[in-house]
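The complex appears here without one of its protein chains, the remainder shown in place.
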Amino acid sequence: MSLFLVQSLNGLQFGILLFLIAAGLTLVFGVMGFINLAHGVQYMIGAYLTFMFFQWTTNFFIALLLGMIVALIIGLACEMFIFRHLYQRNHLDQVLATFGIILFVNELVKVIWGPSSLILPPPEIFSWSFEIIEGLRYPIYRLVVIAVGITVAVGLYFAVFKTRVGMLVRAGATNPEMVSALGVDIKRLFMIVFGFGTMLAGFAGAIAAPMFSLEPNMGDDLLITVFVVIIIGGIGSIRGAFIAAVLIGLLDTLGRAVTTDILRLFFDPSTANQIGPALSSMLIYILMAVVLFFKPEGLFPVHRAG
Amino acid sequence: MEVAVSQFRSICQNRSLIFGLGILFLLALTPYWSQIFGGSYVVSLVVKAMIFAIASLSLNLLIGYGGLVSFGHAAFLGLGSYVTGILITEGVTDALIILPMVLAVSGLFALITGAISLRTSGVYFIMITLAFGQMLFFSLSSLANYGGDDGLTLWDTATFFGTTFFEYDGGLFYAVLIILTLCWGFVSLLSGSRFGRVLRAAKQNKLRVETMGFKTFQYQLLAYVISGMIAGIAGFLFACQAEFVSPAIATWQRSGDLIIMVVLGGMATRNGPLLGALFFILVEEGLSLVLHEWRLIFGPLLVVIVLFANGGLVELLRRLGIRE
Partner (left out) sequence: MRKFLSTTAAAIALAFTTVPVANAADLKVGLVLTLSGPPGALGKQAEDGFNLAVEKLGGSLGGANTTVVVVDDELKPDVALTRVKSLLERDDVDIVVGTIFSNMLAAIYKPVIKADKILISPNAGPSTFAGEKCHPNFFVTSYQNNQNFEALGKYAQDNGVKRVFMLAPNYQAGRDAMNGFKKYFKGDIADEVFTPLGHKDFSAEIAQIATSKSDAVFTFMPGGMGVRFVKQFDEAGLSDKMTFLSAFTVDETTLPAQKDAAVGLFGAGTWAPDFDLDRSKDFVSSFEAKYGYVPGSYAMQAYDAALLIDSAVSAVDGDVSNKEGLMAALKEAKFDSMRGTFTFNNNQYPIQDFYLLNIAKRADGKYQTEIAEKILENSGDSFAAECKM
């Protein structure tokens, strides 16, 4: 039973991480209608910048702060020089351009920091582990990540639903033309949304780095999972992104742990070993197909007016 | 007689048709002009580009004309390759058996996944096709009997009426060229036909088309199935060229590459997929000869093309003065 709790904790933590990345992406997509494939490299840039500043300052928190600021600047620069010109274009042109950026940034990171995996240690005060169940120590840092993620989620909820800017963002998601007609500077609004989304992705990369490792292309596979999250959740919905992210985190983690075992009840061990891992990788896609079958616009779709 | 002459005139005046035929003609001469550029290595590169062009043509039918962005199209390449690979490994090498099987399997997969996917639209359609593509990829990777993700070397090759038509050292170059030309012509005809017009209208305004009495779902599903089958043929040709099949041909990155080729070339144009595939393969390879870190140039190149040429390479060539 306690193993199940530990696995659920692991699933929750993965889900929270997915949420941090998905939140920015769903906002940008929902408000600006912009498909940003480069969101994955923004996650990576946040991690590498924090790593770099940590080499200079040896203080995790200062490195994180500096990393976020630079990641934000880079994100805004991309927005101003490249993305801004693509909002009116069709989604595929956006896909093409952001794909080009992915190629370039992944290669650049490899050239600057090398192809090998790098390690960023967690901050000193969070670098100890405690015995969660007999024989297994659990790093406290992971709990910190969960706590931080939930705090951000709550903060985001307040920002979007209880502030004026948040209201403009929600209005912009439903009807940008009307918002613009009401005299709001839509360009600045978009820039704020984009910058914030970028920073959130970079932040996710930076706090995930001490748990995993840093390597070029680290954002690419996560990106696909994040897209699945925002589709299941409903594009433009923060609430949807949170619920979908946690759902996927749990499904993926728990699913992996039990699928092969369940298959062993029906098949012989070697067949189960063959099908099991493939099936558990497919679980989140199967979930997405099922959700879309019943709710073709996701769980909590944001309805665009007009 | 006059009708024939005027039809011939209208063909001559159709610039894109001439341009496309021109490209195909140049491709046909590859074995000759490639001597300057490095011989049979360039020929094999062009064969690869042409096979990708066939796949891109099929995807253009969906994306360009149908407005249906499939992010799982590489699954058909995988299906085509693996049907071929498995049949050859099991001793069946007659192309007259393999090709119909490829068409049947690709068509069936397209029918089932298309019927489900077309219930959604927009970005949801993109994601659900991605999901199906991923499922196929993971399934292929777990085929341990056929190499799994190590892939499967094909020790025999497909025969065509007993000849080496589909063998790389035999007639594969011309086989691919002929199939490319046929597909190019077919997609061209299809887009201009009544079927194509309904499809394109549905892309613009589905509701209006439905009120006119057309069941858009059927048209779109048919387009999806045709597209899948053509891509399956491309998969067959890949297997013939490489004499090796592997799940790597069905990854989402590959599906992305195909979308890139279609968009890069110019969507909903006759020659866009040709240009897109040729550009992507040849430039990628050429740059890699110059620089190991070729992506540092290729990436920005794509961005530049998108920003300055709204309509892909076809549009770019037009702007640079080469009439299309």
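Chains: A and B, in written order; residue numbering restarts at 1 for each.
As a convention for this text, contacts are C-beta pairs under 8 Å (C-beta built on N, C-alpha and C of every residue); 3 or more make two chains touch, one makes a residue touch a chain.
Predicted model only: the values in this text are computed from it and were never measured.
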Residue touching the undisplayed chain, where the options are A:59, A:90, A:174 or A:273: A:273
Touch with the omitted chain, as defined above, among B:42, B:176, B:261 or B:274: B:42
Touching residues (missing chain, whole complex) on subunit A: 2-3, 6-7, 10-11, 13-14, 110, 114-119, 129, 131, 133, 135-139, 142, 211-213, 215-217, 221-222, 253-254, 256-257, 260, 269, 273, 276-278, 281
Where the unshown chain meets subunit B, residue by residue: 36-42, 44-45, 48, 141-142, 144, 147-155, 169, 238, 241-244, 246, 248-249, 282-283, 285-290, 292, 297, 301, 304, 308, 320
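As a convention for this text, only the chains that are shown with their structure count from here on.
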Averaged-CA centre spacing for the pair subunit B and subunit A, given as whole angstrom: 32
Interface residues, subunit A side, partner subunit B - complex: 29, 35, 82, 85-86, 89, 91-93, 95-97, 99-108, 110-111, 224, 227-228, 231, 235, 274-275, 277-279, 281-282, 285-286, 288-289, 292-293, 296-298
Of subunit B, residues touching subunit A in the complex: 63, 69, 116, 119-121, 123-124, 127-128, 130-132, 134-135, 138-139, 141-142, 144, 252, 256, 259-260, 263-264, 267, 293, 295-296, 298-303, 305-307, 310
